[in-house]
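The other protein chains are all here in position, but one chain of the complex has been omitted.
Chains: A and B, in written order; residue numbering restarts at 1 for each.
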Amino acid sequence: MKKRMNKYLLAGLIITGIVLVITLIGIFWTPYPPTAMKFGKFQPPSLEHLFGTDNFGRDIFSRVLKGTGTTLTIALATVAIGAAVGTTVGAITGYFGGLADDILMRLNDALTAFPSILLALLIISIVGPGSKYNVVIALGIVFIPSFARVTRTSFAALRDVNFVTSARLMGAGSGRILLVHLLPNIMRVLLPAVTIGFNNAVLAEASMSFLGIGVKPPDASLGYMLSEAQGMLKAGPWYAICTGLTIVLLVFGVGLIGEGLQSRNREVV
Amino acid sequence: MGDDNNPAVLETQQTSVDGNEENSRLLTPEKQLVLEVRHVSAGYRSGGFAGRGGKYTEVLHDVDFVVRHGEILGLVGESGTGKSTLARAILGLLKPEQGEIIHHTPRPQIIFQDPYSSLNPAYSAWWSVEEPLRIYGKYDTEERKRRVRDMLERVELPEECYMAKPDELSGGQRQRVSIAAALIRRPRFVIADEPVSALDVTIQAQILKLLRQLRDEFDLSYLFISHDLNVVYQLCDRVLVMKSGRIVEQGPVEEVYDHPKEEYTKRLLEASA
Partner (left out) sequence: MLEIRDLHVKFHNRDREAVSGVSLTINDGEIVGLVGESGSGKSVTAMSIAGLLPRKQCALSGDILLDGRDLLHAERKELRKLHGAEIGVVFQEPMSSMDPLMRVGEQVGEVLRIHTKLEKEERRQKVLQAMTSVELQDPEAVYSKYPHELSGGMLQRAMIAAAIVIEPSLLLLDEPTTALDVTIQAQILQLLKKLNEERKISMLFISHNLNVVRKLCGRVAVMQRGELVETGTTDEVFFHPQHPYTRRLIDAIPTREKRSVHG
């Protein structure tokens, strides 16, 4: 497989790379303490305060740096849970078929039938609101079915391909066939799904914060900040604009990577 | 395959590895059987819940033959007659409804027609040939390396192709890698399911020559499945003619081709003359 870079992939990697680097810096250093309320309220963006200040006189740029980190962590953890559990379910149902397939896929369909935000709400009401981890658990569970569906199709398609039959004849166990023989071939559908899932997770987290079931202070995700900014659109529009643009940039970059991966798959085919 | 732990089996393997093919051939009488297929009927079930019930469609009807030591047994017939179903049944991938299949050799292997799907696209040629040894798990890295190299040399794969992925190889090269992977564990009986049908004629001739050569080097027996009667005539010692899931005629190749008894065999021969 000649893996060629294409322009989508390259652009996506550059944008996402820049966001990542800035976020990493934000963990260790921000221009001002993100929770310090010692500046003038509602200052428009300036050299001193790149994104301006909010109603408490906090530096928005510093808060966005921290917030991006929180959002990234939540989205990554969500996708990790969704992809890991979803792929496992996809492997079991697609590869083995039979009763496990029938039961798990019906369950999957049932989960999918719920609007995802409602499902997240339901899970939050069980595990309790407020903490970053509960948001991750709720969203992670919501994301399992889509990964299960995508990977199940590929596992099922590869189950009876000749090289798998050969491996079975050689005495390879199911674990080895799934992990060593099939998983690398599933990556071509899994990786684009991960990028799409990541973006959905960013947006879902924002919606949850919007509804007040997301993270709670002192944690601040981009979504939480956006819902906060909504109340002060008149007094300080830059708050909503700068936070919103950061989300757009993050989603756009990862989306480009996904698009690039998919068009690379098409080339190989 | 439980036979991996059988020391007797390992010993036979060692003999042929060290190049004493002549000896091992002397040890086993010429007429010894490697496979018996006894009145086998088999087919597929469709529908039903969780693998139970459903409709049974029989594909093979009362198939009965043997494969003798060292021979190349051809299996000819048109598409849809059940040739590949028979291969699956022999390999244990499909359970016969009736009759039995008795193996006198451990680990039969298969070489498939389509060299695209028989190699894992994610890995190199070397990896695919080494994988059966890793699964076997009894050799250290050095020994595996030695055996893989030896096998790749025997199937005459150019050295620059060792680390290539399947989609960087030609059809003929891919088929050489598939053959190497099938033979690396030294099976004594190999099913070749249309192994040259997807190849150009000049490549086809090379692969046929290689299969014959490897039969002698490794003391193999083949069941060679093909729709091409001329290829079977060139390569095989005996031939089975299959029609609609039944063996309608069998015998030494010369006999069947020169004096076909069945109308169907005559028609096949006429069409491919």
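Criterion: a contact is a pair of C-beta atoms (placed from the backbone, for glycine too) under 8 Å apart; a residue touches a chain by one contact, two chains touch by 3 or more.
Values in this document were obtained by computation on a predicted structure and should not be read as measured data.
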item	value
Chains still shown that are in contact with the chain withheld from the display	B
Sole residue of B:68, B:104, B:145 or B:212 that reaches the chain not shown, by the stated touch rule	B:212
Absent chain, residues of chain B that touch it	78-79, 171, 200-205, 208-209, 212, 227-231, 233-235, 257, 267-268, 270-273
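As a working rule, only the chains that are shown with their structure count from here on.
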item	value
Chain A-chain B separation of Cα centroids, rounded to whole Å	48
Contact footprint of chain B on chain A as seen in their complex	1-2, 97-99, 102, 161-163, 165-172, 176, 181, 184-185, 268
Touching residues (chain side chain B, partner chain A) in the complex	1, 4, 49-51, 91, 93, 107-110, 112, 114, 117-123, 128, 131-132, 135-136, 165, 167-168, 181-182, 185
